[in-house]
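Down below is the structure, laid out as structure tokens.
The full complex has more chains than appear here; those shown keep their coordinates.
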Amino acid sequence: MPVMTEKANPNVKTDKLNAGTKENKKVVYNTKDLNLWYGEGHALKNINLAINENEVTAIIGPSGCGKSTYIKTLNRMVELVPSVKISGEILYRERNILDKSFKVEDLRTSVGMVFQKPNPFPKSIYENVAYGPKIHGIRDKKILDEIVEKSLRGAAIWDEVKDRLNQNAYGLSGGQQQRLCIARCLAIEPDVILMDEPTSALDPISTLKVEELVQELKEEFSIIIVTHNMQQAARISDKTAFFLNGEVIEFAETDKIFSTPSDKRTEDYITGRFG
Amino acid sequence: MKGVLHLAKSAVHGNNKKLNVREIIQEKKKSRSVNNVTEKLIPKILFGIAAISVLTTIGIVLTLLTETIAFFKDVPFIDFFTGTKLKPLGENAVFGVVPLLTGTIISSAIAMLVAIPIGLMTAIFLSEYASEKLRRMLKPLLEILAGIPTIVYGFFAFTFVTPILRSIIPGLEPTNILSPGIVMGIMIIPMVASLSEDAMSSVPNAMREGALALGATKLEVTWKVVVPAAISGIIASFVLGISRAIGETMIVTIASGSSKNFTFDVTQSMQTMTAYIVEVTGGEAAAGTTLYYSLYAVAMTLFVFTLIMNLIAQYISRRFREEY
Amino acid sequence: GDTNEGANGENGEELEGSVVIDGSGTVYPFMARMAENYMGEQENVSVEVSRSGTSAGFKKFLAEDGTDFNDASRQIKDEEKAQAEELGIDVQEMKVALDGITIVINKENDWATELTQQEVIDIFLASAGKKKWSDVRADFPDEEIQTYGPNENHGTYEFMFENILGEQDLPENINLQQDYSTLVDLVSKDKNAIGFFGYGYYDSNKDKLSAVKVDFGNGPVEPSLDTIKEDGDYAPFTRPVFTYLNTNMAKEKPQVLDYAIYTMENAQDVAAETGFAPLSDEDVQASLDALNGLK
Amino acid sequence: MKYVDSTQVHKKMGSRLFANNLAKTLFFLATLFGLVVLVILIYRVLADGLGWINFDFLTNRLSTDPERAGIWGAILGTLWLMLVVAPVTMILGVGTAIYLEEYAAKGRISSFIKTNISNLAGVPSVVFGILGLTVFARALDLGSVVLAGGLTMALLVLPVVVVASQEAIRAVPQFLREASYGMGATKWQTIKNVVLPASLPGILTGVILALSRAIGETAPLVVIGIPALLIPVPDGIFDKFTILPVQIYYWTIDSALVAEYANLAAATIVILLIVLFAMNSIAIMIRNKFQKRF
């Protein structure tokens, strides 16, 4: 393993990689020396990543490498596991979200999340989308109507559901449910959207629709997407981070990662030699 | 915070003039500090509610204990628990709890003599012999049996079972401990059956297959493998059944009369602890008399009895939880 | 209800509130019927009747916030009176009907249909040692006597114990029951049974039991509404039954007094309906006078 | 050397199979026993009571005269009792369940509360009656009114609701909670808006079962003290009352006195069983309708 030495000082490496991106974009998430343990298990090791605004950043890596853990750390969802311990810093818009004074609810209002399995609430389609605005205190029916329509349009599902907004969301197909979940997430107009394998439970056609949607959404939002599917990462992301055993092995422009990875392990993974 | 988000907003949402949800949300957030208070208060309130169940137990113990202590000032502890004569009314009241204890134990024993074999056999049939279809048909029927109020069983014991038994057993008194004991057993059958069936159903099929592959008949599989493997759950169901029998009130109140004689003759009327409580509360309510305190002493005895049974059942099913 | 407004009550006025009655199970059928009739007239008064037994009932009656009436199948005792005084409760005795202690036997019992007063006493007296029927009379069967009666909760027991047996011990094996229905059943199913209770319970179970004709010296007398009188043929086993009124309550709550007066006015009719012998007119008037004095 | 003689085995097989079949028959008969009793019981009750059920029986007040007696008071009493038990037990039961499932650390306190609840479930109902008599009827000086009876019953059936609610709450998948937290919802908002609505069917099923237990219980109310004859019907929670099972009780023990009372008791049993059956059917319907939605 010749790259071992590089890994020993990941800061340097990631900075170097960041330097390779378009300089005019702002950094939305800056992760510094992040370490995370589940009890004794060291799940994230010295993560350093700077994620840009209005880009799609893909996170790839074999199962168990810590992708979900990382993305769930970005909105502190990982804290729902009681045994979790975290060290390091994650700066979101320059503020350390791991700071105790930072309210997770505020963070999660600005940072939306879409999960691997579509997880609509067992409520009507309308109520699903209106859920976020409502819990944040928006009661005005007219405003809610507007938000719902706008969000469903934003998630490219409006035409399919506009006639049955009051039906239960569980009547939708898996792909529709996932787009509904995206709409739900858009409804509170987040700044960043985290997506954890949003298409892994979907059929190819629905996958395509969600991928297109992601491409559109990046105009307005910053998107971080975890995926098992290398082709997907190549298709839709601007940057790609490759995780292995809880470490970031490589982080660079997607083109570069998939054409000329600088790390042997990245190459092995991308060419399907393991994982 | 506000600054940052404004920044973000103008960067991303500069084009949307009509509706700016993010801004509205920020506005609302500011005016809703109440939220934090609720968030902090709710767990405390819920804890208070959860504590009520504990308070109920404490309440039961305290009410029983204070009056019981008063009772033992009048009647020596030893006399109460060894006295075979119970004559709570009239001039020379005597308080010996033994007749009530024998009444309770005998009625429970009769009940379990009915409930254990029939309940266990029912469980075995449902778990080992019945087809899925039959089981799905029979179980709800047993649930109905379990859901019938005890007063109905009392009526049944008094107006139906007793007359039948009396035509078979000539010496049987019109109120006797046998009939309510049997009916109590019938009442407990579904409980024993369903808990035992649960225990047997959780024995993995691999175990049955292992025995069947050795040429065992179903009976041999059941009796020598499944039942031993599920024995703790089965015994726990028996213990819970006993606890239920001890605490059962209306059936014995109606069908067993109120004789306080110390006897082991099941054809006679006997009184259980529960029936005594009903009789005394129904008949007497003036606080401060020994009779009044005796009510609590008996209730305390009953409470301790059932508590021990329940703890034993919990202990058995926890300690010997089947590990396959 | 189909009550006509204003056409009811002592003063024709609409009353409301509750009347709480407890006490003797013997008097219960009388009182329950009375209460029911009364509520037919006074729609808004709720009369509750319980039956804890005479003594137990007195305990509830003689307490703070006690019951309004206590039915009693015996007269109030001195201790009870003393306690009432202590609590400042002014008790008004109301004799409401007459009851005969009826000695009942099984229908199949064809030997003991007539007994002398002494024989009855001996049967229920432990010290007399009459364990078998043949001990009572030589020509009676050589079988054990099974004695039954209401338990110590009941005034009937006390009347038997105090007035008939002269406070002497009952047999060890006597089967004392709380519920009269159980007693009726027990006696009706046991050939060797002999029991005692109020006439009313016999009256409504005539098809199941026989009553012993008691010879008080002038030939056997069957208990009946005619013979059960304070000066009637069955007088030695006759006792008045009472209800006791807490006059403090009567003064506080008009409905209680109204009910008391109603009870006395209708006592004779209701008694006959419920298996009691009616009072004499003088007795009724005496009670009414006392009650009217409370107004 | 052969230990297992196959001809021997074969010979014995017949008797072993016979034993198996015999046992099977026996087990089946045992299963049938309970059901036969059920049939007899229902038949008996119907035979004794059905002829007495008519409109007057349902709407008349209590009377000492069996021809005129009705159970309107007991029906209203039962309803009033439910009106107290349902909200009280629901608030206490669901609150406890939320606390145990969502807030309590899985430590000493929660396991203590859990043990306590399963013990409470095993306390004889007559002891609850004494608690009700001592605390609600006497100490709080409520008397034997609907409220005192209802509170007693609510505590009695509390474990049923707690356990059912706990199961229902546990059945709400974690991903729904995550979805809500992911929107920036607070814990209580998540519980209130997501967890509770999703577990509502399970909770309701538990509450209905608890209610049906409550209206079938007799002993606690007899202990609290319900008069043998109560003609007025209750108008509120501070009125004295009687309920169907208590009415059955008094009529049963008085039946040797007035034979028709046994018929009245049977008729009341029919009504009570119909009510319970309806309630259980509703519970089962809710359970089936909302089963496995996630």
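Quick notes on this one:
Order as written gives the chain letters A, B, C and D; numbering starts at 1 within each chain.
Going forward, a contact is a pair of C-beta atoms (placed from the backbone, for glycine too) under 8 Å apart; a residue touches a chain by one contact, two chains touch by 3 or more.
What you are looking at is a predicted structure, and each value in this text was computed from that prediction instead of being measured.
Whole-complex chain count, expressed with the shown labels: A x2, B x1, C x1, D x1.
Convention: only the chains that are shown with their structure count from here on.
Chain geometry summary: the mean Cα position of chain B and that of chain C are 41 Å apart.
Among the residues of chain D, those touching two or more other chains are numbered 186, 225, 253, 255.
Contact of a single residue of chain C with at least two other chains is seen at positions 179, 182, 185. For chain C in complex with chain D, the residues that touch the partner chain are 18, 20, 28-29, 32-33, 35-36, 39, 46-51, 179-182, 184-185, 201, 204-205. Listing the residues of chain D that touch chain C in their complex gives 63-65, 225, 227-232, 240, 253-258. Across the interface of their complex, chain C is touched by residues 87, 89-90, 166, 173-175, 257-259, 269, 279, 282-286, 289 of chain B.
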